[in-house]
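Only one protein chain is missing; all other protein chains are in place.
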Amino acid sequence: MLQLLILHALAALAAPALVGWLGRRAFLVLALVPGSAAGWAVAQTGAALSGEPPSQSFLWVGGLGMHLTFRLDALSWLMTLIVGGIGALVLVYSAAYFAKGASALGRFAAVFVAFAGAMLGLVTTDNTLALYMFWELTTIFSYLLIGHYHERQASRRAASQAIMVTTLGGLAMLAGLVLLGSAAGGTTSLSLLVERAAAGELGAGDPGLLLPAAIVLILLGAVSKSALLPFHFWLPAAMAAPTPVSAYLHAAAMVKAGVYLVARLAPGFGQEGTWRAMVLALGLGTLLLGGYRALRQHDLKLLLAFGTVSQLGMMIAMVGYGSRAVALAGLAMIAAHALFKASLFLVVGIIDWSVGTRDMRELSGLGRSMPVVAAAATLATASMMGLPPLAGYVAKEAALEALAHDGDWLVLAILAVGSTLTVAYGLRFLAGAFATKEGVVASSPRYQSRLIALPPVVLALAGLAVGVVPAAVETALAPHAALYPGDAGHLVLWGGFGVPLAVTLAVLLGGYAMFRARGPIERAQAAVVPVPSADRVYRRSLVVLENLAADVTAVTQRGSLPAYLSIILAVTVVTAGGAAVLEGTLPASVRTADWWGQVAIAVFIAITALLAARSRRRLKAVLLLGASGYGMALLFAAHGAPDLALTQVMVETITLVILVLVLRRLPTYFSNRPLGGDRYLRMGLGIASGLAVGVMGMVAVAGRTATPVSEYLPDATYTYGYGRNIVNVLLVDTRAWDTMGEISVILVAATGVASLLFLRDRTGIVDPARNRRRSEREGVVWDDGGPDLAARMRQSPAGGAPQWLRAPARGQQWLRGGTTLAPRRRSVIFEIGTRLVFHTMIMLSLYLLFAGHNQPGGGFAGGLVAGTALMVRYLAGGRYELGEALPLQAGHLLGGGLVVATGAALIPLAFGGQALQTAVFELVLPVWGDVKIATALLFDVGVYVLVLGLVLDVLRSLGAEIDRHGEIEGVSDEEVAAS
Amino acid sequence: MTFDVTPSITLVILAAVLVAVGIHLMLERSLTRIVIGLVIASNGVNVLFLVAGGRAGSPPLNEGGSVADMADPLPQAMVLTAIVITLGMSAFLLAMAYRSWQLNGHDEVQDDLEDRRIVRRAARDVIARRVRDDSGATLAEDARVTRDETATDLGAVP
Partner (left out) sequence: MTWLVPLPVVVPLFAAGLAVVLGRRPRLQRWIATLALLTSLAVAIALIIAVDDGPIVVNVGGWVAPVGIALVIDRLSALMLAVSVAVTLAVLVYSGAQGVADKREGAPVAVYYPTFLVLSAGVSNAFISGDLFNLYVGFEILLAASFVLITLGGTRDRIRAGTIYVVVSLMSSLIFLTAIALIYAATGTVNIAQLGIRLVELDPGLQLVLHLMLLIAFGIKAAVFPLSAWLPDSYPTAPAPVTAVFSGLLTKVGVYAIIRTEVLLFPGGRLDTALLVVALVTMVVGILGAVAQDDVKRMLSFTLLSHIGFMVWGVALSSVTGLSAAVFYVVHHITAQTALFLVAGLIEHLGGTTSLTRLGSLARLAPGLALLYLLAAMNLGGIPPMTGFLGKVGLLQASAEAGTPLAWTLVAGGLVTSLLTLYAVTKAWNMAFWQEAESRRPARPMPASMVGATSGLVAMSLALAVGAGPLVDYTDRAARDLRLRTPYLEAVLPEGQYPTDVYEEAWGSVDGQG
């Protein structure tokens, strides 16, 4: 069976190409695919109807109990015949039906065949989850087929409606199936489920609610798929699909899926109260409603659609009824309905194709002009109305017989009424389609074709064939019916005189009478105020959904950063803080301070921070921030953390400079916005968070049970880290992995800053030439429009000025970049100072780098010091000076640093060590003599270079580049940004 | 090494104050203030690390001397990493502030426009035509206009 499915899949994939190649004739080829399924079923008849049906099983997702198991028992055999046979016929029909140039035929063919495959899987699989899989696949394919003409709103709407409604039911069904799977004795094998349910082993010991719940959920699936109340409305709307689709999906195959599922499970669950109530109420209700609505349709397709709804209701009621005899009738009805309804839809298609309309008010005299089609239609309709000797008659008769035998008069009566309606709209259909009406111009068929007429004729004749040999049909259907409890029923043409015959006669007469009175009935129907139709309810609920969604989103999605932060903080304070306050235990003892100075420092830090927060001037805020930061450094130093203090000082300095560099361009004052309660909310949240942190901190330290891992460090770091400075060893060796990550953060941040500032420079890497002086005439840095003496000196009074009058040449100045500064910004003292201090600082930074392993310092401190040196050069000499100080690209430093550091991580791997593992080398150098070098140094060098790169990059972007932005004349920042 | 984690109330309070101030600033709309707030708040967390590390002690340097009153070095290493990361982050945030000033003439965080639009829509309860995609036509009306692209090239009746 899997082979057949694969065949379908491949055919579907090939279909577009095939159609492209053969045109419409491709449909004839593709017809072989579903045809083969039917043929295979025929070949398997003997086995299928025997005790142990042919089956196949492939493991797929064992963990979820989802297997590809197939089983061709009597029911599946019947459905396979229908799905395959009618599928083939409809494809043949399509070959003639569609125009040569019809749009997207390839897609249509592909989806159609794919659907046939999914349907085949659905009716043959024995695994509940696989069943659901095929179930949903049919939904999707029908979605695409209904929406085939997606330029039409009607098609789009019908498609969305169909997929939503059937998926809703499908998901309910999934829940039900999972529920059954998890129940006591539950499984994902359909046949086992039914067996155990029949034996009452299913859900034994589970809460009584479990089984009914599962039944309701599963039936929801069946009911929605087969368009029963209250989901019936999607089916008529789905008539927007091309007629072949209506004939196959919405008459013969897909809508039968629900009926199939009910027939499949009824032997096990048919006796449950919930089951019977739901099946009968919805089934019979739909039977009546569908018939009633069909009576007033003028569009032949719609008439048939409502007829289908009605019949589906009847079938579900019959196969779900739970008694053997009725079930047999139901199965026969499935077959009969598939034959006559498909045939009728195809006939309507032919009329539409040939005459150009489906509206019975515009049709007349077709009975004469298309005798063959008319005959087929009459045969099919007769079968639908239940006239002997046709399939429909046999099935209905058997049902009446069985119900009479059980004495279930209520159901019998409803069935009779339903059948009466069927007769009425059946006649209405025939008359409407083929009768000659006075006052209507005889419609002339423009086209005829044997090919297109063939399928409906075949189907109609099949209906006749089934009718004349009821015994044979009975033997085919009996095996499944036998699974139901109750006495066996029979399919016969002549059941003798009795209630059924009487009922049938009454039904036929009543139906005819209603047909004669169709005029008044239509008017009456038009007159009665229609109850809010399910369709309108659906449309309304969509509107409600959309509005609800918008409202909820409007509440949760404010789009304001402060709001989001406030929510996060509120959650944190309330939950974590709350837990600390309510459940935490505070430490038994606290000390005021580690030493008296701590208090002073803390107060200083706190106050400066507070002032920074309160100040309305950007610069002031920043300077106060710096002060508080240096306070932190002091705190660290006093706490016994020299490295921390050193780094803090450096970082604080750089942060300060960066802030100042950026802020010089931003407005002096923070914009003063009117802040009401909003402000107090923020204060409140801040204070609350602070308190929370305080309390949590106390609770945390109070809870300390074990000694920290640090106890290992003093010995370990020296023995294995070859360094006295534990913190440095931690950074470059023990926890070097952290440091590696940290420097990559630095790299990314630096390049990111550049990328935001150098948007006009595509490479995003500072072009050194950019900050190198190109000519004496180059732009003047930091000019505030004051008198430029240097410029005046450069201007030659007459002809070339003598060399010595020019700005000093190389070697005759302290800082070359200096000459590019606006003279009023130059400070010779500063320049000289810089000149002197620069190299000292570089030396210091190198010392820190190498000494780091044993004394405070290390790569970070070193790099930061070097960076600071650069910063001084920049501040003293302007941006051209920066280019002079370090004619390297920041990118090279950043990247190179990371390469070196990660390289140091990789090398040990090559020698069978761990990443970043340190080794020590002792070598004798001429001057130093015997020195010990830990390879960790290499890593530290990488850090040093990268940090230097960071500072350079930041200076060049936030410093130099912002200078340039400021100097660009006539070019607004807007354009700088845009470029 | 000192494992005495009896908290110094001064440090705890300092951490609390710094966090409070920092958070307060981070709730502002001006990016500059947010940066300042971020730095202050992280300082607060760093102080919390000191608390976690225990009592102040001698620098964690192995000068052969006793390690009895050495401060716990592990939190120091972690704080050092955190400090540097914060430096990178705040530098980037500043660049953003500058950029936003370049673009908008101020460094204030704007609200999300799309969200605002939906808030307005929710207030009006209107659904776009293309979203609903439903003219409200009845089945019969739809059926009348719905026809398939059928063949016109088969044997026409003479």
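For the reader, a short list of remarks on this structure follows.
We just call them A and B in the order they show up, numbering each chain from 1.
In the analysis below, contacts are C-beta pairs under 8 Å (C-beta built on N, C-alpha and C of every residue); 3 or more make two chains touch, one makes a residue touch a chain.
These numbers come from a predicted model, not from an experiment.
Considering A:S36, A:S57, A:T187 or A:S755, the position touching the chain not shown turns out to be A:S755 (whole complex). Which of A:V178, A:L265 or A:V662 touches the hidden chain is settled by the complete complex: it is A:V178.
When the missing chain is restored to the complex, the residue among A:A116, A:L129 or A:A336 that touches it is A:L129. The residue touching the chain not shown here, chosen from A:I86, A:I452 or A:L561, is A:L561. Within the whole complex, the absent chain has one touching residue among A:E201, A:E522, A:E546 or A:E884, and that is A:E546. Residue A:A905 is the one among A:A37, A:A109, A:L363 or A:A905 that touches the chain not shown. Seen from chain B, the chain kept out of the figure touches residues 3, 5, 26, 31, 34, 38, 41-42, 45, 48-49, 51-53, 74-75, 78, 81-82, 85, 88-89, 92-93, 96, 99-100, 103-104, 109-110, 112, 114-115, 118, 122, 128, 130-131, 133.
Here is the rule we go by: only the chains that are shown with their structure count from here on.
The centroid of the Cα atoms in chain A and the matching centroid in chain B are 24 Å apart. Residues 1, 3, 5-30, 32-33, 35-37, 39-40, 43-48, 50-52, 55-63, 67, 70-74, 76-81, 83-92, 94-99, 101-103, 106-109, 111-116, 118-119, 121-123, 125, 127, 131-137, 139-140, 142-157 of chain B are the ones touching chain A in the complex.
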